[in-house]
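See structure below.
Of the protein chains in this complex, one is absent; all others appear in place.
== chain A ==
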Amino acid sequence: MASFSATSSLSFFSVRANNPQVSGRNSCLKVVSMVSARNSFTSLRTARFHVSCSARPETVEQVCEVVRKQLVLPAERPLLPNTKFSELGADSLDTVEIVMGLEEKFDIEVAEESAENITTVQEAADLIEKLILKKGA
């Protein structure tokens, strides 16, 4: 499994530490559960990246679904939260359609300027939760 940035390991870790659910269905979660099993709390404190805006795993999973569908990724192909869509073969039209798919799925509206900053599953999930929060407020 490719190594991933400290951000992703942290953002999942904060949620995963208490509930190590091993899900075989979605490769996103597969990655997450492996992290939590290996790391300890001390790595959280020494981390350089803050955890405050990170999304729940359910959100990440739903984003993965949309991305997989759009890019027609084979089920065995792992989808890491920080992989750039472009690395998965997405062109700019795919990315726009991914954002559209997310708008439909989560019933939100993504402003153009924000959409431009969505290049990974993680970024999408974080933004979605921010928008849902704003909507509820």
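A few remarks follow.
The criterion applied here is as follows: a contact is a pair of C-beta atoms (placed from the backbone, for glycine too) under 8 Å apart; a residue touches a chain by one contact, two chains touch by 3 or more; residues count from 1.
Please note the rule applied: contacts and distances are computed from a predicted model.
Going by its UniProt record, the hidden chain of the complex is named "Acyl-[acyl-carrier-protein] desaturase" among "Globin domain-containing protein", "2-oxoisovalerate dehydrogenase subunit beta, mitochondrial", "Acyl-[acyl-carrier-protein] desaturase" or "Polyglutamylase complex subunit TTLL1". By the touch rule set out above, chain A reaches the unshown chain at residues 86, 91-93, 95-97, 99-100, 109-110, 112, 115-116, 119.
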